[in-house]
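Missing here: one protein chain of the complex. Every other protein chain is in place.
For reference, chains read A and B in written order, and residue numbers begin at 1 within each chain.
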Amino acid sequence: MKKVMKWALLSVALSYAPIAYADTADGDAVNAMGWDEIVEMARGSEVNWFLWGGADNINQYVSDYIGGILKDQYDITLNRVGVSDTVEVVNIVLGEREAGVNDNGSVDMIWINGENFRTMMQGDMVYCGYTDILPNNELVNWDNPAIANDFGVPVEGCEVPWSRAQFAFAYDSARTENPPKSIGELIDWVKENPGQFTYPAPPDFNGAVFVRHVFYYAAGGADQLLGPFDQAKFDEVAAKTWKILNDMEPYLWREGQTYPTSINAMQQLFANQEVALYFNYEPSQFGIAVQDGTFPESVRSYGLTDGTIGNTNYTLIPYNSPNKAAALVLQNVLLSGEAQYEKARPDVWGTSPAIEVDRTSPEIQAEFASIVQPESVVSSEELGKAALPELQASWISAIEQGWLENVGR
Amino acid sequence: MHNDSPWLRAFRGLAGAVLIVWLVLPLVPLAIWSFARGWFFPDILPKQWTLSAWEYALSERAGVIDSLGLTIGISLAATALSILVGVPAGRALGLYKFRGKELVELLILAPTIVPGIAVALGIHSVFITLGLNNTVGGVVLVHLVPTLPYMVLVMSGIFANYDPAFESQARSLGASWLKTFWYVTFPAILPGIIVGGLFAFLVSWSQYILTLLIGGGRVVTLPLLLFNFATSGRNDITGAIGIVYILPGIIILILTARHLSGRNGAVGGFGRI
């Protein structure tokens, strides 16, 4: 007890101590430097990385594995700051910008994509133009439109890809025999199995993706929805989508009177057998949940015959980050073949790499080839057979808003 | 009062038993979950027992131990601050009658009737400009808002039954101001400081939204950690952190329990609003 107290007092006292900032807040100056100079500058500093903290295994990979490399090889202290929604981080930067905190912000890096990236870009709150400096940038295939565009918004050197993901469904093979394999089948299945399905209410990320799948279905495919927002097209498809979802509502969990607030709440419902289907943008989560005992061993996952949506997620450095050099070093470490392989290991995280594996060293390539997915996780090759693109963020927010107004209440 | 019928006594016993069960019940699943693995519906007890949630919670990487230290530090600092600020105010309100006293009482008690979130959003804006957001110092300061009223309340109750004549006697016998305080005032008000401090500590200890807003997610106290795990579906780790979170309160309670009950009037001070 005494030790804890002493520790506690110390930690309070320390937090009052002035923090010494390396002068790495000036993005233009950093961009003009060579890589070795940047690494030297970052030495001994810290980097505050804000990212979704809801998955223990991801936290562990970031804190232990990545944090360990930074500490041992570069003498950089990584502070992982877990948030429950990336919007919170965007808000912190927004608040700082409002208050005129332009070179001493609290956020050095964000795990981000989609709408939040768009907001950051619109608010002119992103540090850009550095990707070519990163040595590991050569592993990234910027010619791939799915990498060069974040939900339809050109990346243009303002963020660095980290992982790729594709939406998949999961079910418990011991409980459910024939899970629906397309949105059309799902609509019928829900009516035949009342109370067995639900989805998290948008703006939950995964819930919104599910609604987009229905939107694509109502539109007869994604092709006509690509490109800038089209109000007439939206109105036409949206009307059909709300009808489908509202017709489905009485057959949902709790007769659709309430929806889970987050994907984690839905995960609990599935784990507790309150619902029969689960889905996630990150199929590796199914394997993790089986491994830690949250899901039974009999869980299996699959993609849809009419395709599921895939995306790339990125890391971004806010314009007012005081530790840009350290953040760049961190991004370079994240892109390395070793770190991307570690991340792809099913027992670590199991997510797909954002780099081109064939551009890495033969050893790393061999390691990637040796990966065996757990039975509960559908392979990315299988999923990749029918992949759907993400829409531009303006479509996405219109769909979320529309859901809230027409289905959610 | 010894002529109670056996029925009445049986009723009391039954009501007491129900009360005991009800008071303990919500903590039971938390404790079980912390040792469970894959505890699925409809199993009443887990099929597999494990210590892995505890191993994780007590390991360095989980951050629970760090967070425990930080939470204790913040609560102790907030309590100390509210004692420092609250005892003089309690003295003024307990000992003196003066114009505007009701207004002062209303002001000091206002935070107990105006929900914290209503002021926290505004305070957050101010703290951003002052650079106090996302800092431990800022969190300690904002915890003063909900803790101070309890401190003042309890202390004014204590001072209302306190005779300042002893102080003047000590002074007239040549004791210095400091000695008078140490040997006369302090022992007399100590029970109040303990009870008020206990309340202040517990109020700070269980603060969630103020810490979340002002700490901006950077000051990760135990409730924040617990909330994150509770909403991420890891019931086993949630259970373990939940138990870790309630232990210090229990220890402090056991240390101060004899001051809480009885007729010292410290808790009764709540009747004075």
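Heads up, the rule we're going with is that contacts are C-beta pairs under 8 Å (C-beta built on N, C-alpha and C of every residue); 3 or more make two chains touch, one makes a residue touch a chain.
Going forward, contacts and distances are computed from a predicted model.
This figure omits one chain of the complex; the name its UniProt record holds, of "Molybdopterin synthase sulfur carrier subunit", "Phosphonate C-P lyase system protein PhnH", "Aspartyl/glutamyl-tRNA(Asn/Gln) amidotransferase subunit C" or "ABC transporter permease subunit", is "ABC transporter permease subunit". Touch with the chain that is not drawn comes from one residue among B:Gly38, B:Gly69, B:Gly197 or B:Pro223, which is B:Pro223.
For the chain missing from the display, the contacting residue among B:Ala57, B:Ile74 or B:Leu141 is B:Leu141, taking the whole complex into account.
On the side of chain A, the interface with the absent chain consists of residues 85, 87-88, 90-91, 94, 98, 115-116, 119, 195-196, 201, 253-254, 257-261, 269, 272-274, 408-409, using the contact rule stated above. Remark: the residues of chain B touching the chain excluded from display are 1, 4, 9, 12-13, 15-17, 19-20, 22-30, 33, 41-44, 84-86, 88-89, 91-93, 96, 98, 104, 107-108, 110-123, 125-126, 129, 141-142, 144-145, 148, 152, 202, 205-206, 208-209, 213, 223, 226-227, 230-231, 235, 238, 242, 245-246, 249-250, 252-253, 257, 260-263, 265-268, 270-273.
Please note the rule applied: only the chains that are shown with their structure count from here on.
Annotation: 37 Å between the Cα-based centres of chain A and chain B. Listing the residues of chain B that touch chain A in their complex gives 37-38, 40-41, 48, 50, 56, 61, 66, 68-74, 76-77, 128-129, 131, 133-137, 140, 216-218, 220, 228, 231-237, 251. Of all residues in chain A, only 1, 4-5, 7-12, 15-16, 48, 50, 53-56, 60, 63-64, 81-84, 88, 92, 95-96, 98-99, 101, 106, 262, 264-265, 267-268, 271-274, 292-294, 296 touch chain B in the complex they form.
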